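Of the protein chains in this complex, one is absent; all others appear in place.
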Amino acid sequence: MSRKLLEVEDLHVWFDLPHHRELHAVQGVSFGVGDGERLGLVGESGCGKTTTILALMGLLPPTATVAGRVLLDGEDVLARGERTVAPHRWKSVAMVFQGAMNAFNPVRRIGDQLVEPMELHGVAEGATAEARAAELLERVGISSTRLHNYPHEFSGGMRQRAAIAMALACGPRLLLADEPTTALDVMVQAQILELLVSLADDLGLALILVTHDLPVVAQTCTAAAVMYAGEIVETGPMDALYHDPRHPYTRLLFAATPDLESRDAVISIPGTPPRLDRQVIGCPFRPRCDVAFDRCTAERPALGRVGDRHDAACHAAEQVAV
Amino acid sequence: MTALEGPVEAAVEELPRRPGVVRRLLESPVFTSRQSLVGLVILTFFVLMALTAPLFIHGDVQAKVGPVFARPSGSHWLGTDGGGADMMKLLVMGARVSLLVGFASAAVSVLIGGTVGIVSGFFGGKVDIVLMRLTDYVLVLPDIPLMIVVAALFGRSLTNIIVIIGVIYWTSTARLLRAQVKSVRERVYVQRARALGAGNTRLIFRHVLPQVTPLLVANTVLFVAYAIFAETFIAFLGLGDPSLVSWGRLIQNAFTDDAILNNAWWAIVPPGVAVVIVVVACTMVGQAMEDAFNPRLRSGHLSTRRFRLRPVPIREPR
Partner (left out) sequence: MNTNGHDAASPLLEVEGLVVRYPIHRAIVETVVRRPKQHVHAVSGVSFDVSRGEMVALVGESGCGKTTTAQALLQLVRPDAGTVRFDGIDVTALGPRELRRLRRRMQIIYQDPYESLDPRFRVEATVAEALVVHREGTREERRRRVVEALELAGLSPPELYLDRYPHELSGGQRQRVAIAASLALGPDLLVADEPVSMLDVSVRAGILALLDELRDRGLAVLMITHDLSTAARFADRICVMYLGRIVEEGPAAQVIENARHPYTKALLSVVPRRDPRRRVEPQILRGETPNPISVPSGCRFHPRCPVAVDECSTVDPELRPPAGVGAGHRAACLLAGD
């Protein structure tokens, strides 16, 4: 099996809490993304999805501790912490942050802010950089004549696209998008998602889309990983996740999402996720699960193969041989 | 009415309880930051000293008890001043006036500034414009000439000093509070209370004031520092109450008595140092409080330290 562009192996992240306690935010997450693939990282607030992708770029605060391997083209970028991950930032991996449309410096022109990462990382400078910035704007659907505008002269949707352009400035191979459309209207959301898909297809960009919005992932991504309480509970092709979910949380999450064309009752999942500052015994989803049995209380399920490229961490899911 | 089918998300017993007021106060940056604690200790020392002074010091402090400009010795720890009075006693009694003026005028200033700021920020519109114009005018008044004029017109009493300092310097508090109130006023819970039918009085006193009080307190503490300093230079200029001893007065006395010419450093330096120490102590406490209460001052993301690494934990059969 050929090596994927990104392979994450057993990633853990802990955050310091007062009184010498720790929050185990990411608990042994493993997944991979290849060139041109679009992976959705889905989950509700507190599941660890944002922390996971921040870890991929080493953007964690000093209160964080990381373990595990993040292999970019075979090289472990977390091997020596900041030193090994810094060279990759923006050049191999770039990120569009949550609320990126507000991440622009209001007193500098958009063009200058696009050029900045290029010069910083030695990708281009001066006139070349400006030309490249113009190209990038066009690529994201903004007229290059607007290079000289200030951020406030752009609408929210345009700023989001400019943020994507900025992420592409140094020609990364992997793009991480954290809730890129959450604060946007549905029409603008459609525009942005269409853009992200076309970038992945045309540039061979690998895309990881982090969101809580299942329908967005269903329509944009080829595969997805569902996260709960800091770990991946199910992962597989989008089709399999919707039509053959093997983890109760995945199934219930879909059932909790209203659909335009469905007459099904929309359910809510009682209870809340477990606290991550304590060790969880047994399956973390058990208190809220509708099919839990004895084994679930005592033993924590591991991610096992349940179908073609389809894994689930549930005792009730029938495993198949790899 | 029967209960509706509504799943309760978490067993509420599991939720962490908010610790009591005393506990929160003790855990707040006021007591936990080293800087703030040092400041607090110093301030407490001086306040206690000022409060208990009359128990130890009797009679007229300014009376001659030794030779003029006597050096520090066993009988006079800080020597004597230009009138032969004991410097130590003068310093301790001076603390009373200086601290009193400091706290009292801080109170006046914060009262005026707080009211103006809250009214201006809450009501906005014409009221805001008028009050801010007023603030601007007061801001540009030159403080020292004004004090000289007031002293000349109304006499040099302690009350006048306190009022003057309070009246001249309330503007920064007003500005700060106005900004804070404007932002709190837009909070959803305030709008919701208004939608319920709550009147302005209720909105201000029950919803807005509790939110701005911490900042007000921090501002007051910082202001005490400034007020003490202001009193010092007022007294130094000879505009202070002539019947009272304050640190500024002591410095002024030393000047007029030519202490420097007589090489009597003990007559000039101790009061100055005392002012500096108290001012710095107040600033330390006030800064710590302001850092805690003003979320915009947080700059944790600028830290240069990075995340740490750890080996992968071994998966035990769970």
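We call the chains A and B, going by the order they appear; numbering starts again at 1 in every chain.
Rule of thumb we're sticking to: contacts are C-beta pairs under 8 Å (C-beta built on N, C-alpha and C of every residue); 3 or more make two chains touch, one makes a residue touch a chain.
Note that the structure is predicted; figures quoted are calculated from it, not measured.
Among B:196, B:261 or B:314, the one in contact with the hidden chain is B:196.
Within the set A:256, A:281, A:298 or A:320, the residue that contacts the chain not displayed is A:256. Checked against the hidden chain, the listed residues B:153, B:188, B:261 or B:314 yield one contact partner: B:188.
For chain B, the list of residues touching the undisplayed chain reads 1, 3-10, 12-13, 15-18, 187-199, 202, 206-207, 210-211. Annotation for chain A: contacts to the undisplayed chain at residues 44-45, 155-158, 185-191, 193-194, 212-216, 218-220, 238-239, 241-243, 252-254, 256-262, 266-270, 272.
As a working rule, only the chains that are shown with their structure count from here on.
Touching chain A in their complex are the following residues of chain B: 7-10, 300-301, 303, 305-313, 315, 317-318. Taken in their complex, chain A has these residues touching chain B: 10, 12, 14, 28, 58, 60-62, 64-68, 78, 80-82, 268, 270-272, 281-282, 299-300.
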